[in-house]
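Apart from one protein chain that is not included, each protein chain of the complex appears where it belongs.
This part shows chain A:
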Amino acid sequence: MTVVLKSLSVLFFLIVAMTTARAETIEVTDLAGRKVSIELPVTRLVISEGRYIPLLALLRPDDPVAGIVGMMTPLSWTHPGLETQLYERFPRAADIPLFGGRNEDSISVEKIIDLAPELAIFGLNDHGPGAKNAELIDQLTAAGTKIVFIDFRADPLHNTLPSVKLLGQLLGAEKRAAEYSAFYQQRFDLIKQRVATAKTRPTVFLQAHPGRYECCWGMADGMLGPFVGIAGGLNIADAVAPGPTAQHTAEFLLVENPDVWIGTASGIYEEFIAGAEPVALGPGMTRETASESLTRYLSAPEFAALDAVRNGRAHSIWHNFYNSPFNIVALEAFAKWIHPDLFADLDPVDTLTEIYEKWLPFELNGVYSATVDHQK
């Protein structure tokens, strides 16, 4: 046993010596505006939420979990279907230790230190530790772990591509990061160009978690809210909400009678099958069941009376796009729904398919947007 241990540690030091020999130190500025200098390549890292794994897969499709020695939450929390694929293809992913529960307070700093990561990737505003958690940052820094903050949630409009670029730099995947950014930017620009020619700005209500939260939580200038403006719509919640999100009465909806209604669906296939209320999308759902789920929710009298529902302009979008580098799909969907005449040639489903085929080592399973069946 000791012999094995000894030879292992010799091997370890050899590897360390080799890597340090060609090490290079770079300085980056993270999304919290902190300057961090870090030695490349990074061989041990931790992430806060499992939902960053698709991002890592985008940058390193050969082994998305390479070097990950710990994470706070597993991927199953937000995307159970994808986790199944991850475990099938990269069995090591199932053994990654977890160092917390479901929020910042549940984190065991000791566990992170014990995992000895060189780099910790946290979200500016996710369910893990934030940039204001000075105690944790100090403790980890003292233990030799560099921390960088990325963001797809607080300000997805401005932080998505910088976050992708930052991780590309840190993980030695600059080329892929640049390629994806170009892909994203090209689509983003197309939408901006065409929206600039639009003569009208249809009114839109963007409702968070329909069926899970009671009626009606609107996204104003938080989360996916700003996407409505970029997509050429007028977000009616933004005019009245005092914060990034707020609860509105059904009356507000009926009075404003928005041209387009969009719900961010957080229901999953299992809930849909059980007859649960949350509007469902994602793995397991088909075009028909997704539409059925949405139509079922919108059959309540206060929704059924909305023009958006009666005219078939009520839609659901997968909720988890709100914290994802693939949020361009949501933006395209919004644009197509708000200005169907301008974006007749655009299909967000194709974009999502392309992202999976071109960038991810996973198969696209399920449906991620749907439209109400107003004939019912």
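The criterion applied here is as follows: a residue touches a chain if its C-beta (ideal position, glycine included) is under 8 Å from a C-beta of that chain, and two chains touch if they have at least 3 such contacts; residues count from 1.
The rule is simple: contacts and distances are computed from a predicted model.
Trainee: Pick, from "Iron ABC transporter permease", "Aspartyl/glutamyl-tRNA(Asn/Gln) amidotransferase subunit B", "Reductive dehalogenase anchoring protein" or "Transketolase", the protein name that UniProt gives for the chain of this complex that is not shown.
Mentor: From the listed options "Iron ABC transporter permease", "Aspartyl/glutamyl-tRNA(Asn/Gln) amidotransferase subunit B", "Reductive dehalogenase anchoring protein" or "Transketolase", the omitted chain resolves to "Iron ABC transporter permease".
Trainee: Of A:Phe90, A:Phe183, A:Tyr213 or A:Tyr356, which sits in contact with the chain we cannot see?
Mentor: Within the whole complex, the residue contacting the unshown chain is A:Tyr213.
Trainee: For the chain not shown, which residue from A:Tyr52, A:Phe122, A:Phe152 or A:Phe252 touches it across the whole complex?
Mentor: The single option touching the absent chain is A:Phe252.
Trainee: For chain A, which residues reach the chain that was dropped from this view?
Mentor: Touch set of chain A with respect to the missing chain: 77, 101-103, 106, 127, 209, 212-215, 239-242, 246-252, 254-257, 266, 271, 274-277, 301-302, 305.
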